[in-house]
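With one protein chain withheld, the remaining protein chains of the complex are depicted in position.
Showing subunit A:
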Amino acid sequence: MQSMKLQHGMERELCLSVCVIQLWMESATRKLQGDTRAASLLQLKGEGGGLVVLLHDAASRETRKRSSERPAHRGDRGIIIMSAIRKQLSFQILLLFISCRNINTKTLGATAPPLDPTAPLQKLERSYVLKGDSHTEKVELLNPVSLVLMCTWTGSQNKPTNITGFWSKDGKEIENSRVTVQLENKQYNLKRTFSIASEADLGSYSCDFGGEAKINFVLAVPQMGDERDKPIVSYLGDSVVVPCKLDDSKPTPNTWNWYRANETGKEQIIAGQKFSIKNDEKKTKLVIHDLTADDSGLYYCGAVYGVGITMGRVELKVISFFEPLKPFIAILVEVIILVAAILLYEKSRSKKDYTAAGHLGKITDQRRALR
C-alpha cells in the first residue's frame, strides 16, 4: 500500500508537470495569436484549484517572457511554428487531460484509508435488543470491516420521550457521540457506524441509554482454544516440536507467527537453522533444534487475521538426561536387591535341606549300625 501511494504520487507529479508544460505551450500559442481569454480559460477541471492558478500564472508569465524575448520574429515564423505545434499539442493535451483528471480525482481525496483503496470495507451489522439493565455481546472479527452497531432498549418503568444516549469505547466516552433519543414504538434506538481497521480499533464498545441501560459489544479476533497448562519437556541436545492449534470451529488465519518471551516483551522468531516453522491452516508447529538450557521459557504462537493477532501460550522446559536416570537407577537397585535376596534365600534353604538330609542320613545309618 505504501508503494502504491508512492507510485501515485510520482505519477501525479510527472503527469502534472507534463500537463503544465503542454498547457503553457497551448496558452502561449493562444496568447501569440492574441487569444488571451482562451489562454486564461485553460484550466484543469477537478479539485486542483491551486494548480489552476499556478498554470494560469505560468502561462501568463511565459507569454510575457516570450513577448519580451523575441519581439522581432513574432510575425511569420511564429505563425508557421505555432500552427504545426498547435495541432500536435491539442491532441496531446486532450490525452493528458483525461489521464491527469483521473489521477487527480483518485489521489486528491480527503484522508486516504490505510488499506487497499480499490476495495471498500466490508459492511457488518450487529444489533441487540435489551430488556434489562445491561448485556455483553461478543463479536468475532477477522478482517477490517465497517461495523454498524444498533442498540435497542425497551425502556424502564417510566418512559420519558427523550433520553440522552452516547457511545463509549473501553470505558471512555467517544467525542460527539451524545444524541437525544426519541421514543419510537415504545423503544429507544441508537445506531452508529465504526470503522474497524486494525488491532487498536478492537475493544469494548458500549451504547449507553442515559446511564440507565448499557449494551457492550466486545470486538475481538477469534480466541485460541484451551491452552496446555503443562509445560512441554525435552532434553539438552535433542529437538522438540512445539505445537499450537486453533479449534476447528474457528476460521483459518492468514498466517502464523511465533514469538519468544524475553524481558522486554515478545520477540518474533525467524525460521533458520535453529528454528523451523511449519504451518498447516489451523495448526502450526515450531521445531527447535539443538536445545540448550536457555531455550526454556515461554513461547507464543500468534494466529494472524486481517484485523489482529490472537495469541496462544506454550511453555518449554529443557532438562538434562540425569533427571529420569535417577528413578531408573533406583528401580535397578531395587531389582538387584530382590534378585540377590531370592537367590540367597534359596541357597540358605537348600543348605538346610542338605544338612537335614545329611542328619537324616546319619540317623538312619546309626539305626542300621545299631541293628
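Simple rule for what comes next: contacts are C-beta pairs under 8 Å (C-beta built on N, C-alpha and C of every residue); 3 or more make two chains touch, one makes a residue touch a chain; residues count from 1.
Methods note: contacts and distances are computed from a predicted model.
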Not counting the visible chains, the remaining one has a UniProt entry; which protein name from "Monocarboxylate transporter 13", "Collectrin isoform X3", "Glycine cleavage system H protein" or "Vacuolar protein sorting-associated protein 55 homolog" does it give? "Monocarboxylate transporter 13"
Of A:199, A:281 or A:323, which one is in contact with the hidden chain? A:323
Considering the complete complex, identify which of A:197, A:233, A:261 or A:304 is in touch with the unshown chain. A:233
Sole residue of A:129, A:270, A:343 or A:363 that reaches the chain not shown, by the stated touch rule: A:343
By the contact criterion defined above, which parts of subunit A meet the unshown chain? Give residue numbers in ascending order. 230, 232-235, 238, 241, 243, 319, 321, 323-325, 327-328, 331-332, 334-335, 338-339, 342-343, 345-346, 349, 353, 356
